[in-house]
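Every protein chain except one is present and positioned as in the full complex.
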Amino acid sequence: MSQLDILDVPAKVISVDRREGDAFRAILYAPEIASRAKPMQFINVRVQESLDPLLRRPFSLSDVNPHVGTIEITWMVVGRGTKMMTQWKPNQTVHVLGPLGNGVGPDFLENKRKLILLAGGTGFAPIQLLGVRAREKGVDTILIYGAKSRHLLMNTDRLKEVGCKICTCTEDGSYGSKGLVTDMAELQLELIAEEKIDPENLVALGCGPTPMLAAIENLFADTNIPLYISLESKMACGYGLCQGCAVRAVDPQRGYYRVCTDGPVFLAKDVELESE
Amino acid sequence: MSQLDILDVPAKVISVDRREGDAFRAILYAPEIASRAKPMQFINVRVQESLDPLLRRPFSLSDVNPHVGTIEITWMVVGRGTKMMTQWKPNQTVHVLGPLGNGVGPDFLENKRKLILLAGGTGFAPIQLLGVRAREKGVDTILIYGAKSRHLLMNTDRLKEVGCKICTCTEDGSYGSKGLVTDMAELQLELIAEEKIDPENLVALGCGPTPMLAAIENLFADTNIPLYISLESKMACGYGLCQGCAVRAVDPQRGYYRVCTDGPVFLAKDVELESE
Amino acid sequence: MDLSVDVGGFVVKNPVIAASGVLGYGEEYARVGNIDWFGAVTVKGTTLRPRHGNCPPRIWETPSGLLNSIGLQNPGVDEVITHYLPQLAQFDVPIIVNISGETYEEFQEIAKKLADCPHVTALEVNVSCPNVESGGMAFGTDPGSCYRATKAVRRSWPGPLIVKLTPNVTNISEMAKAAVDAGATCVSLINTLLGMAIDIQNKRPALGNIKGGLSGPAVKPVAVRCVWEVFQSVSVPVIGMGGVFSWEDALEFIMAGASAVALGTAVLVDPYAPKKIVDGIQSYCESNGIDSMSSIVGIAQV
Partner (left out) sequence: MDLSVDVGGFVVKNPVIAASGVLGYGEEYARVGNIDWFGAVTVKGTTLRPRHGNCPPRIWETPSGLLNSIGLQNPGVDEVITHYLPQLAQFDVPIIVNISGETYEEFQEIAKKLADCPHVTALEVNVSCPNVESGGMAFGTDPGSCYRATKAVRRSWPGPLIVKLTPNVTNISEMAKAAVDAGATCVSLINTLLGMAIDIQNKRPALGNIKGGLSGPAVKPVAVRCVWEVFQSVSVPVIGMGGVFSWEDALEFIMAGASAVALGTAVLVDPYAPKKIVDGIQSYCESNGIDSMSSIVGIAQV
């Protein structure tokens, strides 16, 4: 039993700024979390000191800097909590529980030559850190990123800087190609097929809305490329206590997985994507 | 039926600062309220945009500047709401309903040569504005002000500036004389008696904790000086709807008064001071 | 857009009603807001004789909730008829009179007096007040008593008849059915949840009357569940209430089965709430192509 590896810390807000479109980014000083975090993990944040909103809000770590002790989250305003967070002020303290979730360990990229990242909307947030780490390891990385419209796209400069290939699309064509992530993924898969890499040396990970995940799962079904997906669900605790974040397992014996501790990253073939 | 003379306005916070001891002061830009307010009136403030705390908090107007459109409140931190208010930032907007309560109209000082103000703790807040107005009218004003200890006293400089006579006491002797407001009031009443002013030309007003009000009521019972008291009570609406702020009337036929609309200022002889 | 809806024998121009006990008789509210923002107004619980109400403290804040123990303070039905209703009738809004009796006979008597008053559109029978000793909630916690109280009113009041139900029961649907069987043309719910608080500083109950009624956003999930259940059990319109603070809340009730909602605590905290909520419903309907309220009433029922 690994003990006391998750912490609830009062994190100092270093900065909050508006990014491209509707996205916001906060950098928080939380060295205990920064030093432990893996890509695709998340934190659970107390938005303000009040009983309403009552629950913490989960956000993926979009970047981590263990040397200076900071973590970064990137979010879109979709409701009350995410709106209140835009009012955070530098030097104020917010309660942050983390690092949470299984995340992606060092073995994830072992023997891999190419990593295919598929992101929709805010699903880009956790993908960013994974992309950076993959490039650090010299793994060829391609990001296929889409959203409904330009203002719902997050900034991908950081991945561009580290040499990640980036294909962006929007449903309304307001930025990048016009179309869905799957359209673009189909194209890229064809190109990759031409490279004749052993599927064992490839790996893909998707993060975004359920319909998108379902569509890419379909697409990858025809390949032998292992596909991982990172899920979201309503969470009460974020650390495995309440069973609230259940997602149905494909194996009926297994019943449900908890997104917060068994996930958020699953092998796509292990979970049933229910349309909520 | 006087209509639409109370407003709920989004007031801009001009400044929040810590005063002497534990007291805080905020200046809010609310010209509609500033232009209508009378001394001893109050406002009902939404502390933050959240459903917890749910109710607004009532605060007396400690100063009003109709020319620049500002109102001032002064408070002590006693619980969650008053604590959250210390975090208000300049330029943010807070919802303010007012002006509320009967307050003290122009006739209050008619024919008066001397005004005796008695304040305990935060009870000083509304008294300040009344003292200023009385001095503007040239009425001799004396303030008898007490608190448990020095850090619970509010700053009285403003009244000193306008030529108000000030006697301060603390129960623990940490500032001014050691003793209770009533001790000091007794002394002052004796001095006033020597001036042989017709009681009709005198008027007194007290504001503070219930035991203090009860004690001064006792003291004044032996004089013919009209004594007013300003009451507090738990309020849900502050503008007369809920009947929640009830205080028992001396006249049993009358039942209860509402502190928020029938008061907060009452003739001491009209209300029963119950020890909550 | 037309937001009007039938609530059991009368039509309100919009589905946002003032709940009983939070509007006085309109006089105070008119200093701050416009009474005709509301589709209808319900006056404070009216009893046969005047009542001074309960000992203070009467108010205590709880997380997202409000405990009150006002205790049906009101000037009595006669005074209400002669003095208050004519004044409230100046505003062109249907008036619902909430009535409370200690016996079946009292219910009938109050109703009879109000039947002769031209200003009353509907009666709301309060079988659910947690803040009075005799009668009050007792009528609403047993289907037989609920039936008899409603019937007593029905005998002397021919118009629209709303019965207001309490959530402090094992089975609220039973009560709704009893009310409808006895002639209710509408049911309203929920009245407050029975609650209390301790003032730990004084080591005693926070309210002078010990227990009180809990209202506000805290109770909304219970209220929505009650509306959902009652909608399935009776065929008269339902007025939903309990924690409606926003237009989203109002839609939650409407989709669960309420034809209209009532605002209690919200009016205390935010005088402009009725306007904001009506406007919000209006724009929701417009941007979602909904052209009558009735088309979304109970739409979430599965």
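Note that the chains take the letters A, B and C in the order they are written out, and that residue 1 is the start of every chain.
To be clear about the criterion, a contact is a pair of C-beta atoms (placed from the backbone, for glycine too) under 8 Å apart; a residue touches a chain by one contact, two chains touch by 3 or more.
Keep in mind that this is a model prediction, so the values were computed, not measured.
**Student:** Kindly name the visible chains that come into contact with the excluded chain.
**Tutor:** A, B, C
**Student:** Any idea which of C:V169, C:V238 or C:A262 touches the chain not displayed?
**Tutor:** Of the candidates C:V169, C:V238 or C:A262, C:V169 is in touch with the missing chain.
**Student:** One chain is left out of this view; which of A:R25, A:K38 or A:R56 touches it in the full complex?
**Tutor:** A:R56
**Student:** Out of C:I110, C:L165, C:L251 or C:L268, which residue would touch the omitted chain in the full complex?
**Tutor:** C:L251
**Student:** Could you tell me which of C:N34, C:Q87, C:T103 or C:T141 touches the chain that is not displayed?
**Tutor:** Looking across C:N34, C:Q87, C:T103 or C:T141, the contact with the absent chain belongs to C:T141.
**Student:** Where the complex has a chain not shown, which of A:K89, A:K137 or A:K234 is the residue touching it?
**Tutor:** A:K234
**Student:** From the listed residues C:A218, C:A260 or C:A273, report the one that touches the chain absent from this view.
**Tutor:** Of all options in C:A218, C:A260 or C:A273, contact with the hidden chain holds for C:A218.
**Student:** In the whole complex, what residues of chain B lie against the chain that is missing from view?
**Tutor:** So the residues of chain B touching the unseen chain are 51-52.
**Student:** Taking the full complex into account, what residues of chain C touch the chain not shown?
**Tutor:** These residues of chain C touch the chain that is not shown: 62-65, 67, 141, 168-170, 193-198, 200, 203-205, 210-212, 214, 216-222, 224-225, 228, 243, 248, 251-252, 255-256, 296, 299-300, 302.
**Student:** List every residue of chain A that touches the chain not included in the displayed model.
**Tutor:** Against the missing chain, chain A presents residues 1-8, 46, 51-56, 95, 97, 233-237, 239-248, 255-256, 261, 274, 276.
Here, only the chains that are shown with their structure count from here on.
**Student:** Hey, how would you classify the chain contact layout here, line, ring, star, complete or other?
**Tutor:** complete
**Student:** Farthest from chain B by Cα centre, which chain is it? Let me know.
**Tutor:** Result for max centroid distance from chain B is chain A.
**Student:** Please report how many Å separate the Cα centroid of chain A from that of chain C, as a whole number.
**Tutor:** Comparing mean C-alpha positions, chain C is 47 Å from chain A.
**Student:** Enumerate the residues of chain A that touch no fewer than two other chains.
**Tutor:** Where chain A meets two or more other chains at a single residue, that happens at 51-52.
**Student:** Going by the touch rule set out above, which residues of chain C reach two or more other chains?
**Tutor:** 63-64, 217 - these are the residues of chain C that touch more than one other chain.
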